[in-house]
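Note that this complex is displayed minus one protein chain, with the remaining chains in position.
Then we have subunit A:
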Amino acid sequence: MFKQKTIEQTKSAARKSGGNGSAAFYNNPNIRALFYQILLVLGLGYFFYSVISNVLANMEATGIKTGFSFLTASAGYDVLMSLIPFEATDTYGRIFIVGFLNTLLVSGIGIFFATLLGFVFGVAYFSHNWLVRKAATVYVETFRNIPLLLQVFFWYFAVLSTLPGARQSLSLGEAIFLNVRGLYLPKMVGSDLFWVAEVALGVAIAGIFVLRRWAKKRQELTGQPFPVLYASIAMVIGLPLLALIVTGMPFTVEYPALKGFNYFGGITVIPELMALAIALSVYTGSFIAEAVRAGVQSIPHGQTEAARSLGLKEKKIMSLIIVPQAMRVIVPLLNSEYQSLVKNSTLAAAIGYPDLFNVFVGTALNQTGQAIETIFMTIVVYFVVNMVISFLMNRFNNAVALVSR
């Protein structure tokens, strides 16, 4: 201890004498570092300035229009699918939002199902059942090794395009229809008192969190477990149902019906969305399964043995002992898989799903010719979306990380 202190003191004394003493100021490492940093910033600044001014000058010279005024101009073309009302007379700005929402939709669906598939098959690797174990291997090795674009084409052209035409649709109880143009589902249209059921659903979802807290506390105090999962499901279904019965079923069901060329009414899931969502989920799911396997394998076998000796069932060992510890390895890997999925969703252009890349960098760029602006805006969107995913996953990671005491 004593010895260390003396070394520190001599060091700082030496530094002081270096700063104030006879040596020139440019020999001071701090000043030199600062100098080079300023030089670097200036150089970078000049670099970007000259690139940008060069691009602008060249565009001016070749007569290309610049600026963001096109965003308020009427687009004049239709978009296949939109989550918000859209007509051909709407602006390019609105097309940007339509495309952005479609990208979020397909990414969200993809992330949900990829996670589901990934965890199911990742855990199935360790099953004692030979068939289940082999199924997991076959799934991972098949879908991980085929290019994603090929898989997108497979689902779109080889599977969904072979469905029957609109007039020969497959139907389930005259309520659900499936044909080459998509999946048509009935839709609930609420009337005046429908909001009560919506509130009930909200209460049920909030209730799950309260229930989880309470169950955890109870288990800590009494050691009695509580079936949180079943109770949650019962709550989410039961409460809105109760509200509907009490208010006298204030809704009508809108069934899709064939009118002229197509089915109208209800909810339409276009085949482009289905093909892309399936391809993204199955492909990314195979990578997530590997991540889960890596995570589970990183847990020493002693943990399982210890759990067994405590008398825990195999299922409980997985869900209570192994997976929570494995999450530390899995979550950082999940983060990058989710980000890849969002980026891979741009393959939508190949089958005509109207995601941001397709409607904005594809059609809008081509109709307006404003490449720099449209591509810049699109880059920013993907950047921000992935930063948000990263942020959320990092927070989640901190929550599951080993708490060091």
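In this text, a contact is a pair of C-beta atoms (placed from the backbone, for glycine too) under 8 Å apart; a residue touches a chain by one contact, two chains touch by 3 or more; residues count from 1.
Convention: contacts and distances are computed from a predicted model.
Chemist: Given the choices "Amino acid ABC transporter substrate-binding protein, PAAT family", "Phosphate transport system permease protein PstA", "Aspartyl/glutamyl-tRNA(Asn/Gln) amidotransferase subunit C" or "Phenylacetate-CoA oxygenase subunit PaaC", state the protein name listed in UniProt for the chain not shown.
Modeler: "Amino acid ABC transporter substrate-binding protein, PAAT family"
Chemist: For the full complex, which residue in A:28, A:91, A:247 or A:262 touches the chain that was left out?
Modeler: A:262
Chemist: Sort through A:43, A:108 or A:300 and give me the one touching the missing partner chain.
Modeler: For the chain that is not drawn, the touching residue is A:43.
Chemist: Write the list of subunit A residues that the hidden chain touches.
Modeler: Against the left-out chain, subunit A lists 36, 39-40, 43-44, 46-47, 50-51, 54-55, 58-59, 61-65, 76-80, 88-89, 157, 161-162, 165-166, 180-181, 259-262, 264, 271-272, 349-352, 354, 358, 362-363, 365-369, 371.
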